[in-house]
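Please find one structure pasted underneath; my questions will follow.
A single protein chain has been removed from this complex, and every other one stays in its place.
Each chain gets a letter, A and B, in the order it is written, and its residues are counted from 1.
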Amino acid sequence: MSLQRTKAAPAVVIVEAPAQGSLWIAFKATLERDLTLMLRRRGELLNPLVFFALVVTLFPIGISPDPDMLALIAPGLLWVAALLAALLSLDSLFRTDYDDGSLEQLLLAPQPLAILSLAKVVAHWLFTGLPLALMAPLLGIMLALPAGSYAILSLSLAIGSASLSLIGAIGAALTVGIARGGVLLSLLILPLYIPVLIFGVGAVQAALLGEGVAAHLAMLGALLAASLLLAPWAIAASLRISING
Amino acid sequence: MAFSSFSAFLAMGGHAPYVWAAWGVTALLMIASVGHARMERRLLIRDLKRRARRETTRPLPSTSTAPNSLQASHTDDT
Partner (left out) sequence: MWTFIHKWGSPKWFYSMSGKLQPWFWTVSLLLIAVGTLWGLAFAPADYQQGNSFRIIYVHVPAAFLAQSIFVSMAAAALVFMVWKIKIADMAATVMAPLGAVMTFVALFSGAVWGVPTWGTWWMWDARLTSMLILLFLFLGVIALRSAFTSRDSGSRAASVLAMVGVINIPIIKYSVDWWFTLHQPATFRVTSSPSMPTEMWLPLLIMVLGFYCFFIALTLMRTRSEILRREANKRWVMDLMKEAH
């Protein structure tokens, strides 16, 4: 797969990007490149979604098909399953670029690595977090999730999964140089996911109870803002360690 | 003194298993930490001394010929 990919795609777009002040251009070029590459591997894009649906299927079988029971656990279950699906896709975030060497070229680019890695994370979210958020209501129906919370479920997942992608990318960058770092990645990242999970599920449950969801969504937004501000630097530092170390 | 006798102290007002289990595990782990640190230090110094002796009896050109055991040992000490 990666062989075919290096042949077809320009190795790294941004190497050509000229002087300073071209931050936005570099960001866009990296984003476009990653989106193009991801579109070429459509099968891999579907995997997290299939995983999401599969995990959700396991619960009625494992616990009970009783709709009342399922409705009770649906918000938490959907969030946990989506979180695990997003986690599963993280390992490949930098892996293919690391294997074919284009990550090293990214480090040599004149633009700040933080901006370029942010572009990669945005691409990852567009093709993982967002589809998961859009798919969640469908699985909500299957879990007898009561009406009135579907929009909030999608919205909270969309905002929350962006934070998940950002935080998770730190772990992915730290473990990209380690062979079989996948399990380690989950060990590092899952504890950091807990606040997002709490406020995400909180939003859906508040919607179910007819309470205001603004507070929960505001907290999710605050988490996203904080991770947007801090995570790119940590990702960049981690990539440097993984590649130069 | 909160207890009238030593046996009352041991009984902890009926909560003996809990109090002594919590304190016991704490004490055990703290002592084990110290023991581990002492053992680590003793073994390390023994190795280093052995090396120093080797180098005084058979002086080598430089320090570049470091024994591999010490170089490699860092991965399993955490």
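By definition in this document, contacts are C-beta pairs under 8 Å (C-beta built on N, C-alpha and C of every residue); 3 or more make two chains touch, one makes a residue touch a chain.
Everything quoted here is computed from the prediction, not taken from an experiment.
Chemist: Please pick, from A:L72, A:L130 or A:L188, the residue that touches the omitted chain in the full complex.
Modeler: A:L188
Chemist: In the complete complex, the non-displayed chain touches which residues of chain A?
Modeler: 170, 174-175, 177-178, 181, 184, 187-188, 190-192, 194-195, 198-199, 202, 205, 219, 223, 226, 230, 234, 237-238, 241-242, 245
Chemist: Tell me where the left-out chain touches chain B, residue by residue.
Modeler: Chain B touches the chain not shown through residues 1-3, 9, 12-15, 18-19, 21-23, 25-26, 29-30, 33-34, 37-38, 40-41, 44-45, 48-49, 51-53, 55-56, 63, 66, 70, 73-78.
By definition in this document, only the chains that are shown with their structure count from here on.
Chemist: List the centre-to-centre spacing of chain A and chain B in whole Å, with centres computed as mean CA coordinates.
Modeler: Going by mean C-alpha positions, chain A sits 42 Å from chain B.
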